[in-house]
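Removed: one protein chain of the complex. Kept in place: all other protein chains.
Up next, chain A:
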Amino acid sequence: MSALVSDVGTRTAVAAANLVKVYGKGDTAVRALDGVSVAFAAGKFTAIMGPSGSGKSTLMHCLAGLDNVDGGSVHVGGTEITSLGDKELTKLRRDRVGFVFQAFNLLPTLTAEANILLGLELAGRKPDREWFDTIVDVLGLRDRLKHKPTELSGGQQQRVACARALVARPDVVFADEPTGNLDSRSGAEVLDFLRMSVRKLGQTVIMVTHDPVAASYADRVVLLADGHLAGEIDNPTADSVLAALKHLGA
């Protein structure tokens, strides 16, 4: 297991250099990201943390190509994405990026199975049945596949979202507060799965969270404050993260 991680651990999955993002104009302009340079190693589980308004969500949106930037560059798997048009960005998201959002991750009109396979279908790719089965079994979703999202619990919905993010074997999975709407037990299940997908399946995961316990599941925590990088913690624990956040004055 550890051999697998160190094998790919040297490669960079996502990198940002001197990233600037400004909201508004003139007097009311807010520099949400003010020259952020950060790299995310492939095959690692990284958490982005910071107090409210620190720019962590903005950073994730820019890294994922969901939002345009006002300066700097972003590389995803070796491709510079800030210069890409909407079509190329859409294709990039389809083929190389997976998402797990805080809530409203699933289309209410589709069954769990159809939701899991939606990204592949959009890309016109045939699902790898074996891989699909593996993910479904690991996540314990086998008997839920024919259900609509409204018939699933919150934890089950987030697990379906995780399955969807992983089934396409993307370069990177972005998770935006994936446990924010869950009770602690369901949240732990989802986080366990994300960590396992990194350690056992070699997936790269970048997660935005404000919860020190959630962050403690990651291999590394990147701290953000006022649009600046404010430190890093390797092999974090809930306590070490909490201490670092206190230090930031949050």
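What we mean here is this: contacts are C-beta pairs under 8 Å (C-beta built on N, C-alpha and C of every residue); 3 or more make two chains touch, one makes a residue touch a chain; residues count from 1.
In the analysis below, contacts and distances are computed from a predicted model.
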Original post:
One chain isn't displayed here; going by UniProt, is it "3-hydroxybutyryl-CoA dehydrogenase", "3-oxoacyl-ACP synthase", "Putative ABC transport system permease protein" or "Stressosome protein rsbS-like protein"?
Top reply: "Putative ABC transport system permease protein"
Subject >> Sole contact to the chain not displayed, among A:Leu118, A:Met196 or A:Val213 >> reply: A:Leu118
Original post:
List the chain A residues touching the unshown chain?
Top reply: 61, 64, 66-67, 86-87, 90-91, 93-95, 99, 101, 104-105, 107-110, 118-119, 121-124, 150, 164
